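Working notes, beginning with the structure itself.
Missing here is one protein chain; the remaining ones are kept as they sit in the complex.
Now for chain A:
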Amino acid sequence: MNTTTVNDTAGHHDHDHDHAPAGLMRWLTSTNHKDIGTLYLWFSLFMFFFAGALAMLIRAELFQPGLQYVQPAVFNQLTTMHGLIMIFGAIMPSLVGFANWQVPLMIGAPDMAFPRLNNWSFWLLPAAGTLLIATFFVPGGAISGGWTMYPPLYMQGGIAYDISILAVHILGVSSIMGAINIIVTILNMRAPGMTLMKMPLFVWTWLITAFLLVAVMPVLACAITMLLTDRNFGTHFFDAAGGGDPVMFQHVFWFFGHPEVYIMILPAFGIVSTILPTFARKPLFGYVSMVYAVASIAFLSFIVWAHHMFTTGMPLGGQLFFMYTTMLIAIPTGIKVFNWVATLWRGSISFETPMLFSLAFVILFTIGGFSGLVLALVPVDIQLQDTYYVVAHFHYVLFSGSAMAIMAGVYYWLPKWTGHMYDEKLGKLHFWLTAIAFNITFFPMHFLGLAGMPRRIPDYALQFADFNAIASVGGLLLGASQLLFLYIVVKCARGGAPAGDQPWEGADTLEWTLSSPPPYHSFVTPPLVK
């Protein structure tokens, strides 16, 4: 894929920017938004498989009660690192990869606003990823206190904990730089005539996401800096021996953590809001209300954090406040779901792979939203805290939400990015395997949680055996199906039927006015948007 892009563009682009180095140096030094977008996407795909492999070990261990393959200490490392890498290594970088590829193309800009910063924000990621993976090999093993890094457990571990703090710091810096780049690009570099309210919804969701990143990533940096100084420099932010309070960490962490949840889902909303109108051959229903819904979700995300901590002991007034604000989020989210359904209403729908993934997103994400509403109820949450119900809930919003929307976006834009059509038959097979295996894996977890099975344990009571066996079969199938995804992407990148400039007849955003693949430098002369 790499070389074909160079060759393709060299033909019809011989102006002064084309003295880019070839081979490895091209990728190391590239400031081109398309190159960097590609790097982000490959990086996140690698991390997706790495963290997915950890999940396979988890499911293999949980296939039957008792200890089979891994010791409890290793099991805890697996769950912790699976969460941490999937969030910071797979979902977030892939969405930034989409932003890099698509935001300039969709607003008619020649590149990102700060191309060198862009290069740097990508190349920090492999460093951080290597550090994280390396912790498996240090004395004491990787971090094992859960991806939320709660003290006092987090204070008691070995060197891996300090390495992870450094890695998360680097990831945070990378995210912040990416967010700055995206905000400046969107606000300053739109093509003439493209007012804010004419921007494609994907661009809107990323603008709001970037503001969330700028506001909360520094707060995460604070929380882990305090962990670092508590561990190494004798401070007592969270250490009760010196008058600190471990619960305070949870407050600071979730003040970052809840907006983080929406950082991972809002761009996914944007992708789905782009794909549904294309294959329903109708404009998006309620564009303005969609924009306001995204903005209100972003605002509400700042005032709901303590619903993650109902069991830490909170006055009734606090519980009620966080319960009501959490339930309030259902309103803008409901607006979005209804708008998606209304977009489909009386559309001329065709079911290509991106559309299948997007439709599954709408249905399965809504299920995840509903289980979120159940968890928002204080009396229920106190029963379900740290059970498999929570695991089921956040996999419905993160896998069938974010990850499946990302896959939808990959299938949708691959023809544009590579110039080749992907294998539609295999794509559909991948979709059906993923959707079915996903539900086999995670739907039984609702029942497990309601029956009281706690999360983050390598062994369990006998009555949970059947549902766990089902979930493990589904999980291994889900993991294996993703190899098909890798095969389809590689196959499409290496060749295939030419896609043409406009492979989807219903698509009307600016990137489809360019050739497929787009020239290395696109929109050097900005298009005029009417």
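Everything below uses one rule, namely that a contact is a pair of C-beta atoms (placed from the backbone, for glycine too) under 8 Å apart; a residue touches a chain by one contact, two chains touch by 3 or more; residues count from 1.
Convention: contacts and distances are computed from a predicted model.
*Asks:* Would you mind picking the UniProt name of the chain not drawn here, from "Zinc transport system ATP-binding protein", "Carbon monoxide dehydrogenase", "Sulfite reductase" or "Cytochrome c oxidase assembly protein CtaG"?
*Replies:* "Cytochrome c oxidase assembly protein CtaG"
*Asks:* Pick out which of A:Arg26, A:Lys198, A:His236 or A:Arg455 touches the chain that's been left out of the picture.
*Replies:* The single option touching the absent chain is A:His236.
*Asks:* For the chain that's not shown, point to the residue among A:Gln71, A:Thr130, A:Gln156 or A:Gln463 touching it.
*Replies:* Touches the omitted chain: A:Gln156.
*Asks:* Among A:Val247, A:Ile440 or A:Leu484, which residue is in contact with the omitted chain in the full complex?
*Replies:* Of the candidates A:Val247, A:Ile440 or A:Leu484, A:Val247 is in touch with the missing chain.
*Asks:* Out of A:Asp111, A:Glu260, A:Asp381 or A:Glu511, which is the one that touches the chain we can't see?
*Replies:* Selected residue, touching the omitted chain: A:Asp111.
*Asks:* Taking the entire complex into account, which one of A:Ala215, A:Leu228 or A:Leu514 touches the absent chain?
*Replies:* Selected residue, touching the omitted chain: A:Ala215.
*Asks:* Please give every residue of chain A in contact with the chain that is not shown.
*Replies:* 17, 31-32, 110-111, 113-116, 156, 176, 180, 183-184, 187-189, 191-192, 214-223, 226, 234, 236-237, 240-243, 245, 247-248, 251-252, 255, 313-315, 521, 524-526
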